[in-house]
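All protein chains but one are shown at their positions in the complex.
Naming follows writing order (A and B), and every chain is counted from residue 1.
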Amino acid sequence: MSVWTWLTLGGAAVLALAVVAELRRRLQTSAPGRRFFRHPTAALGLFVLAFFVTIALAAPVVAPYPPYYQIDIGHPNRPPSAQFLLGTDPFSRDVWSRLVYGARVSLGIGTLAMLVAATVGTAVGAVSGYFRRWVDATLMRLVDVGLAMPRIFVLLMAVALWEHIALWALVLLIGLTGWFGTSRLVRAEVLSLREREFVAAARALGAGAGRVIFRHVLPNAAAPIIVSGALGIGNMMLLEAGLSFLGLGVPSPAPSWGNMIADGWHKMAVAWWSSTFPGLAISLVVMALNAVGDALRDALDPRREAA
Amino acid sequence: MAAWLVRRLVASIAIVFAVVTITFFVVRLAHGTPCGPAGERPLPPDVCERQRVQFGYDQPLLVQYGKYLVALRHGELGESFGLHRPVADALADAIPNTFTLALAALLVDFALGLALGIYQAVRAGRFGDVAVGNVALLVNSMPVFWLGLVLLLVFAQWLRWFPAGGIHNPILCPRLLSPYCLLDFLWHLVLPALTLGLVGAAGTARYQRAAMLEVIRQEYVRTARAKGLRERRVLLVHALRNALLPIITLFGLAFPFLFTGAVLIETVFAWPGMGRLAVNAIFQRDYPVVTGAAVLTTTMVVLGNLIADVLYAVVDPRIRVQRGGRGGGGGSV
Partner (left out) sequence: MTEPLLRVRDLKTYFVTEQGSGTARAVDGVSFEVQPGETLGIVGESGCGKTVTSLSILRLIPEPPGHIRPGSVIEFEGRNLLTLEPRELRAIRGNQIAMIFQEPMTSLNPVFTVGDQIAEAAIVHQGLSRRVARTRAIDMLRLVGIADPEERVDHYPHQMSGGMRQRVMIGMALVCHPKLLIADEPTTALDVTIQAQILELLDRLQAELGMAVMLITHDLGVVAGSADRVAVMYAGQVVEQAPTAALFARPLHPYTEGLLASVPRLDAPPAREHGRLHSIPGQVPAATAWPDGCRFHPRCPYAWERCRAEMPPLLDAGGEGEPGTHTVRCWLLTEPRRRTPHP
């Protein structure tokens, strides 16, 4: 069993490395690609992300045990060993296996929630910036209110009012409370883009608002949206972890990195591993996302094009 | 300046009002009354029915809303379902604790964040900058509650330097009266404040580094060097004073972070503040308390932004005059 664990672990690492190397090779041909990889941490961040995505996708292969499987209920909290890579938790479940399956939940929720937030934020920002006047005024006041409400309270309230929250509802909730910043960003971009000649030309040719926004304005505003998206996933993951830690997010026994920390919390003194490793996993992934986001920002910043 | 301040104040009040309205209706419409649906209700049926009438939940929604607003003007936030006391009283007990924690964390956040950011900017591109930068990025990426757990594990469980939670020694210091008890309180404050402050400082340092690097390139910094000033004075007086301006915006942004963090940190460290009160209330389905905490937190966040804006205007002579001259310039800075 343990040989297989090491083998899959190594396999995932090699695969992730190959993905990064291939990406690097392909992107070297473009200027933004070269700028991206000039960041020392960018490749490392990509590697961490590729690694976790790989083990998430291949969870049944990589995890030595099923995520809910209680190995020996009379003998919980085993320390990390050759057999249990990261030890076992207070419910006698293999922490490594749960971490692997938890990657699916945590990365999945983070990514999907970010997609929701980016979509809504972009739509609101584009409409607001394009139509201006009262549409803009109304939407932006809404955004002001949204930004003023501490997000965790909104989520806590929503989660508390909901009976048994389903995963998709959690994704929607996290996403729908996270688009305010993006919409401001997109609005600013659209406001400046709509004054440019090519947009005026498109309008003069009789293109409708939808066509102008989608074909002419948004593609040119893509860079900041992508960057804020990359940085946003990390935020979403942290939020999910916080909610799950409080017992209000992903319900047990489904493994998410946040509720794994909660599971191990009260046994921290005797079994530090069951809370430490999932937290470390979150930190690593969020750090990788931040590093990649920073590198993306520099790579896509058009002001750097000339340099 | 005065006109601008009034406009800014009105906008802030409008935001708080909007948040109150939204929370009120969302909670009420989602059966946020003492009598939840069967199986979910926190109280026995007879108690719940009595409370329903007592607190006016049987009246039309708009009437309730009006009453809530009127009560709010007197600083009342309704009656808790589970605590058998007014929400405002429960919050009033918790707020000082949250405030102390937030203030201590803010201190760590800015003192450490500014120092590290300046250090990084001065050593930009060299080993010290890169090392601090990467550590800051890591700490900034940590779930704040998890960092709290790790610090608890290391400093309370293993090293036994600090207590494992709570706000004071319940036997020796039930109240804060003697100097010893003050020390005891501070001793309990260290770990939670440090946790919250460290994560904040990591972000502040990144911000400060960027601001400082931007300023170092400016021509007035060259002018200061041409005057024959020491490098220390060039950086810490001429450059820093300018680099601190954008940091004030960060000060405004720190409030949501601190209150969000407080919710989690207070739970980890058993710190009897507003966050923990709210989290416990959620499990009790004590909606008035949750609503009250949300309204209060929003108010403080809005207030924080307002303070940051005013500070900005006070510190930056350009804005001060511009706003004074025009009798009210643009909104946020």
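Assorted remarks:
As a convention for this text, a residue touches a chain if its C-beta (ideal position, glycine included) is under 8 Å from a C-beta of that chain, and two chains touch if they have at least 3 such contacts.
Only a predicted model underlies this, so the values are computations on that prediction, with no experimental measurement involved.
Partner chains of the missing chain, restricted to those shown and counted over the full complex, are B. If you put the hidden chain back, the residue from B:Phe17, B:Tyr180, B:Tyr220 or B:Phe283 that touches it is B:Tyr220.
The chain that is not drawn here is touched, among residues B:Gln64, B:Asn140 or B:Asn242, by B:Asn242. The chain not displayed touches chain B at residues 218-220, 222-231, 233, 238, 241-242, 245, 315-318, 321.
As a convention for this text, only the chains that are shown with their structure count from here on.
Between chain A and chain B the centroid-to-centroid distance comes to 24 Å (mean Cα coordinates, whole Å). Across the interface of their complex, chain B is touched by residues 41, 141, 144-145, 148-154, 156-163, 234, 238, 241-242, 245-248, 258, 261, 265, 268-269, 272, 275-276, 279, 282-284, 286-287, 289-291 of chain A. On chain B, the positions that touch chain A within their shared complex are 11, 14-16, 18-19, 22-23, 26-27, 30-32, 37, 40, 134, 137-138, 140-147, 149-150, 152-153, 157, 256, 259-260, 263-264, 267-268, 278-279, 282-283, 285, 287, 290-291, 293-294, 297-298, 301-302, 305.
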